[in-house]
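Excluded from the complex is one protein chain; the other protein chains are retained at their positions.
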Amino acid sequence: MTTELDGLAERLRAFAEVREWERFHTPKNLAMALAGEVGELVAELQWLTPDESRSPDPETLSRITAELGDVTAYLVRLADVLGVDLVAAAHAKLDVGERRYDPVRYRGSSRKAPHLPRPPEAGGR
Amino acid sequence: MTTELDGLAERLRAFAEVREWERFHTPKNLAMALAGEVGELVAELQWLTPDESRSPDPETLSRITAELGDVTAYLVRLADVLGVDLVAAAHAKLDVGERRYDPVRYRGSSRKAPHLPRPPEAGGR
Amino acid sequence: MTTELDGLAERLRAFAEVREWERFHTPKNLAMALAGEVGELVAELQWLTPDESRSPDPETLSRITAELGDVTAYLVRLADVLGVDLVAAAHAKLDVGERRYDPVRYRGSSRKAPHLPRPPEAGGR
Partner (left out) sequence: MTTELDGLAERLRAFAEVREWERFHTPKNLAMALAGEVGELVAELQWLTPDESRSPDPETLSRITAELGDVTAYLVRLADVLGVDLVAAAHAKLDVGERRYDPVRYRGSSRKAPHLPRPPEAGGR
């Protein structure tokens, strides 16, 4: 089954190939490009209060959406070049988060939990 | 149809709700969390040459994958809170990129293209 | 006259030289290290409200101070490698900002001003 992310990755791959940009698209360079786009996203929200950021006016939302598009594009391209499955990687981190942050103990709290010992069943990585 | 990103967004929503973390999950705060995770990702690649970054050793790749998982989780959560479709947003930016970077003119070149005038058919935003 | 930043730059230079780390300290790599440290700084503030961030508790302030130290170290090292005077560069940007943001027109406003045309007396750069 081809997913929506596979389709996007494929389009990005073709976009780079037809322009002969593969040599620029190393993981190092793409991580920098990703950081640059996240910087632009953060800049859109920097002077808003947290509450204001929940309901940006249409023009601000349009600029935020454009930045989210750039961030997604570089993230998917980076994962493609490295052969990483982004959704599987996120679910794996959520598995850890669910064990690390007990729902009762951390209810309504933003404090950080200590890191968990790696479970024995995880094997060597 | 529920996509893989919808499924991830739903799991993240439930993860936040059961811990009563929604009040922390403003777009502003989530953009900061995203920037923090991208910083950790960049740090994994900072001393590698671009070529070395193409084939990280298994332990480095495992750490990079974990960071990509964190980045994806916060990006999907942020988009969910704002009601933005990440894949559609990325395709929209690629539409612009394909017009902006002529394949012949920018073949093998990393220089930036001038921004395009907004096309008349786009209407007001 | 040797300034406090010169002294710091010199100590950082010696720190790198004695460990033979100069080959890692390219501007590209140092900019990535700087981004990584800024990510850690942002992460310290991500769940605080803007008001809370004004008066962090002593332990949080201590962690923020440590991150500010890391950010400063990489910024000064990067500028040293490139031969850039950070304080002069900041003053030059403030010169522009003072012309761009009229005090009356932008009083109490966080909106962005349009970019200024480069003044004719600036000559070629």
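Every chain is named by a letter (A, B and C) in the order it is written, and numbering of its residues begins at 1.
Here, contacts are C-beta pairs under 8 Å (C-beta built on N, C-alpha and C of every residue); 3 or more make two chains touch, one makes a residue touch a chain.
Here the structure is a predicted model, which means the values were calculated and not measured.
A.B. asks: Under the definition given at the start, what are the shown partners of the omitted chain?
C.D. replies: For the complete complex, the undisplayed chain touches A, B, C.
A.B. asks: For chain C, which residues reach the chain that was dropped from this view?
C.D. replies: The list for chain C reads 3-5, 7-8, 11-12, 15, 18-21, 23-24, 26-29, 31-32, 34-35, 38-39, 41-42, 45, 48-51, 53-54, 56, 58-59, 61-62, 64-66, 68-73, 75-76, 78-79, 81-82, 84, 86-87, 89-94, 97-98, 101, 103, 106-108, 110, 125.
A.B. asks: For chain A, enumerate the residues touching the unshown chain of the complex.
C.D. replies: Residues touching the hidden chain, for chain A, are 24, 29, 32-33, 35-40, 42-43, 45-47.
A.B. asks: Which chain B residues would touch the chain omitted from the figure, given the whole complex?
C.D. replies: 28, 31-32, 35, 42, 47, 49-50, 110
Please note the rule applied: only the chains that are shown with their structure count from here on.
A.B. asks: Please work out the Cα centroid separation of chain B and chain C, and write it as a whole number of Å.
C.D. replies: 25
A.B. asks: How far is the middle of chain A from the middle of chain B, if each middle is the mean of its Cα atoms, in Å?
C.D. replies: 4
A.B. asks: Residues of chain A that contact two or more other chains, please.
C.D. replies: 28, 31-32, 35, 42, 49-50, 110
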